[in-house]
Structures are given as C-alpha cells and as structure tokens.
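In what follows, a structure is listed as structure tokens, so that the remarks can point back to it.
Note that one protein chain of the assembly has been removed; the remaining protein chains are unaltered in position.
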Amino acid sequence: MIGYIDKIKQISKQILEDCKVDMVIGFRRGTVPMMNEPCVAKTEDDVDQFVWDGHCGINLANYLMGRKEKIGIVAKGCDTRNIVTHIIENKIDRDQLYIIGVPCKGMIDRRQVNNRFEGVREVIDQGDTVKIIGADFEEKLDKTDLLQSNCATCTHPNPVIHDELVGDPVEVPTDIDQWADVRKIEAMSTEDKWGYFDDLLKECIRCYACRNACPLCYCPTCFVDESTPQWVGKSQDPIDVRTFHFLRAFHCAGRCTDCGACERACPVGINMRVFTQKLEKDCYDLYGWEAGLTTDVRPPLDTYRADDPEEFIK
Amino acid sequence: MKIININKADWNTGLKKTADGYRLIGPVMDQGFYLFKPLESGKVPDMGFTNTRLSAKGIIYPQSQTLFNYSLDPNREDHHLLTEPEDAHQLTVVIGIRPCDAAAFVQVKRNFDAPDYQDPYWLSAYENTVLVGLACDQPGSTCFCTTAGGGPYHEDALDVLLVDEDDQYLARVVSEKGAAFLAKAGWTETADNDLVMKTIATRKEAAENRISSTIKTNNLADAETMAIYDAPFWDDVAFACINCGTCTYLCPTCWCFDIQDETHGMSGQRMRSWDSCMFPLFTLHGSGHNPRGQKVQRVRQRFMHKLKYYVDKYEAGIQCVGCGRCVDQCPVNIDIRKVCELMNNAGKQSVTCAA
Partner (left out) sequence: MAHMGVESERIHFSWVSSAESTKFVRVVNEVTEAVRALGPNRRFVKSHGLDRQSYDEKAA
C-alpha cells in the first residue's frame, strides 16, 4: 500500500501530459493526524502533493457528479463500485474517466485511534503495522486491529473497474460475515430495536455530514430540505432525526457499497451504517445483488422480473 | 481580584448545595467524547477533558428552541394567544466551560445584543447563566486561542476561573454572579496571597507555551475586501468541502438560525433551529434564485464572515476563538488556520505564497 504512491504519481503525470484528462482527483497530506484532504491536480506539479496511505478513507466518487471534464481519479475498491453506480445512474460517463485503481488494504479508523490514545500527534501507516505518536508516547499496532469496521469486513477491496492498477490485487478474504451487526439487531425484540435506534441517534446534530459524504446522495434537493410539502420537521425532535436517517438509508437501497463514508464523516461518531447494511443484506438475500459490481446489469430497484420475491404481498 | 480556595474534598458537596437554586450543567463523557449535559440528581462533572465535542453554545442558544406556542382551537382558553414555553431559561451554571467557549459568547453577543435589536431569548438565557470556567492546562494540538484573542487562562468572559492545583481548585472570582454562586456552594476560604498568585501565573505561562498552533490576522482589517473575495485560492480551498454543517454546528461562534412554524391540527409552535451557511437552502430565495448556489461561494462566505466581514463590522477581531473543533472534526480536513493564512497573505500588498 505504501509503494502505491509512486505509481499513482507516475500515472497521474502521464495522463495529464498525454492530455487524456483535464484533472486528476486524489489526496494530499492533511493538517491533522489521520486526515488526508481530497484535492485536484491539474498540472504535473500539483501531482507532487498527492499522498496515499491508510488515511484516504473519503470516497472520491463523491467528487465526480455532474462534472463535464475528463477526469483521472484515484479509486479504492469501494470507490470504483460507487463509480459503477454513478455510470449506471448516468451521473458520469465511463469515457470521461481514467480510473487509477488502488487495491486496498483498508483504512484506519481515526475515531478508534483517538478514543484509545490521548493527544495523538501523528499516525504513520507502515503497511501491516501502524505507528501512533503522541506528545509523550509511541506505539506500534497491527493495522488489522485499527481498521474502519466496514474495511474489516470488506469483500471487494480490489477495484472492479479501472484503466490501470497501481499494484497487484490484494487477497480477498472469504471467511467474513459482513452482516454480523445486522443479524444482532434482527434478533432483537421490537421494543429493543426501537430503543437501540433511539440510543444510536441521540447525539445526532443533523449536520448532514453523512448524507453529504455519501456519493449516492446527490439529489438536487434532499427530501429533508423540501418545503412544499415538508416531509420532515427541521428541529431536533427525535422522530424527525430518525425519519431523516431511516429515509436516507432507503434511498440507498440496492446502491450502497458500504464504503463507510457516512460513518467516517460523522462528527459525533454515529454508526448509521446499521441502517444501510440492513438494506444491503436484504438486497443480497432477496435479489442476490451486490451494488456496483458491473455496469451490465440494472439494479434490482429499477427493474422488474417475473420471479421477484413477493411473499410480503398478501 | 479575589481568589477562593476550594478543596476538592468539598467539591461535590458544594455543587450539591447549589442544586436548589441553579440548574447545573457540566462536561460528561459519553460514547467516547465529552459533551455539556445537565448534571441531574447529583451527577458530577468530569473535569478530565481537553475540550467537549460540541461547544457550550447550545446551553444559551439551543439547537432547536420553541419561541412560542399558539392555538386556533376555540375550545381552548388560550386560543389566539401566543404563549411562551413554560421552561423559559432558569438560572443555570456551567461548570468547567473552557475560556475559549466563554469568549465565544462575547463575540456572539455583538450579534444578539445589537443597538437596533436585542434578541430576548438569547439575552435572557445569557443573563441567567453563570460561567464557571476551567483553565486549560493541556490544550489540544489544534487549539490556537492565544492568537485568536484569548488564551487558556483567559478570564474576561467568565464569572469564575478555576485553576486546577493538585487537590484544590483556585477560583478567581471575576464577577458578582460568580461570587454569588461560590457563596451558595459554601466555598468561602479566601487565598489571596502572593504565593497563590505566583502559582497561577506560572501555570498560565506553562499552558500558553503548550499552545503549538497559531494564526496571523494582522492584515485582515486593512485588506481590500474584494482582494480577498476575488483571490485565486477559493476553488482549491473549497474543492474537498462536502457542504455539511459540521463546522458551523460545532463552532461556538456561529449563530445563524432558521425559523419555522410547526403546526399540528389547530395548534402549533414557532421554533428556531441552527442553520448553516454551508447549506444551499440557507440562501435560497422564494423566487428560486440562489445567490450562493455554488459550493465555492458558500465556503468563501463562511471564511469571509468569520475573518473579514466580522472584523470590519465590529472592529473587535475575528469571529473565532481558536477552539479547533472545526479543524478536528471536518470530514475532509478543511483547516481554518490554513485558510486564514491565505486570506491574511492576500491582504498584503505583495502576496507571498502560503506554506
């Protein structure tokens, strides 16, 4: 993963020089630990600020919508799945893109690191290990223990479409139950489910970072911002907060790739992925569908097939 | 200035004594971070925090607030009358507020207590709140209060400043409100002597030296507004922004709100909730036109307001206290310190490149 950056820079410079693209979207070094900032390079000099490590968790597919330029984009497995979804939904044209695919070993969960260590000054991704440096301590940990929870259960770490790969595909784990959390909630009583989500959402400040970090949330006007009619109240009423999260998740059904952008963006650490994961699981159970794997098949929610399950209709 | 010595052994019992006159609010750790919460039934504030995830602004200016209730139901006695909510702001004390969050109230007050208009809700809450601050001995790595007009021991905006000294708090009494609260808690042992003063001064200097992050604002006031507004860096600054409200909602000095009526049948209420200049809806006109329809315009507005318009309008520095929350929590790492540097440099005659 560490060696990728040279290749990323080399490809980026090449496609800019060859005028294959007008710009390349990548990451530059952030100003706080574990944060890299999405940025755009239009010249070869700009490319020199690119970085790649386990702090590139933001989903860059989010920056493609509606753009007219020819774009190079550095993309992890999940990013490419969202690019596929964008192509299917006509948000971007495949021909506009030069996808620099990055086989991904997972992103570091900055919230977990900050919760475990006080005063983290620097976190260095060393490949299999992570060095955490504070004002008066230094620790080395296995990266697998610090991954974002969606990365720990990721089954598609390799880019599903790309024009070039920056390294050999990584091994795909096979013995993973990616929906363990969902099963836990499914097993709860109705009462407990209600309470679980009440508790989950109690600190939500409705900043909409989850929505805005999500590549799927590109509606010109979100339903929470509609005023005629007004679907959802604007206050901190728990029912309004819940309605927002719940309906947003529904809008992602059959489209969500569990990239974790929403959870990563949340300033108060809410794991709203438990909503979208349920729908992801249902789509898999009902339609055998995983979002963003191919541009050749229409997603289940915009197609009808005679054998669609319909047991719920009485 | 008077200094009261509070033995930590008397801390909880003292707080308990104040509970029948004051609503107590203090820092509480929950879900991995600190927030200011009401300290109900003898709960004690957890003073071991660097800073709370959300600022203290919501104590005086709640995220959602009912301004009044109304009903058109002729069967109700109070129909066609506007009634204030019953829980109008009670006398409240905030334990452990950081000097930066308190300084933010002074900045925000310029807006809510203007010569032409005084916001009754904000002002009554502010007047009924006692700020018992906690000096900041271990500032965070993104704190830059000392170059944002404040400091870890800054006491001007507080009623009491607590200095944590081993098994005691040295409480500097800043206002009458603060003195009354301390008296209610039964903390009366004065400690005005040179040794205590020296202790506080030493600690203060050490804390200030621990602030490793700084900003420069010296050119902002004299700069041509349009020179900054039209500066070439805004596209680059705004590229990563996802236009969420994290920075504005976490910011102790952001004050914008939206007013809505919520109606249920014949009755309803008028509410105000925080709003954010990052949202397109914030400036959408009834005509459908949006003067800040593009992301870059909204990002620029936020920084221009904090670092230029406010500076020019009130001539009292920037609208930022350097608490570092927006820097820490921005999902895409947009850093006000960096933007401030760009803006400050753009204000110079000869523009030099930002590091």
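We call the chains A and B, going by the order they appear; numbering starts again at 1 in every chain.
Please note the rule applied: a residue touches a chain if its C-beta (ideal position, glycine included) is under 8 Å from a C-beta of that chain, and two chains touch if they have at least 3 such contacts.
On a predicted model such as this, the values are computed, not experimentally measured, just so you know.
For the chain missing from the display, the contacting residue among A:176, A:219 or A:239 is A:239, taking the whole complex into account. Considering the full assembly, A:191 is the residue among A:18, A:191 or A:307 that touches the omitted chain. Touch with the chain that is not drawn comes from one residue among B:50, B:267, B:283 or B:297, which is B:267.
Take chain A: the residues that touch the chain left off the picture are 185-186, 190-197, 233, 237, 239-240, 242, 246, 278, 312-314.
To be clear about the criterion, only the chains that are shown with their structure count from here on.
For chain A in complex with chain B, the residues that touch the partner chain are 30-32, 35-40, 58, 62-63, 111, 115, 118-119, 121, 203, 205-209, 211-213, 225, 233-237, 264-269.
The touching residues of chain B, when paired with chain A in their complex, are 30-33, 35, 50, 53-54, 63-64, 138, 140-142, 236, 239-240, 242-246, 248-250, 258, 260, 262, 271, 273, 276, 279-281, 327-335, 337-338.
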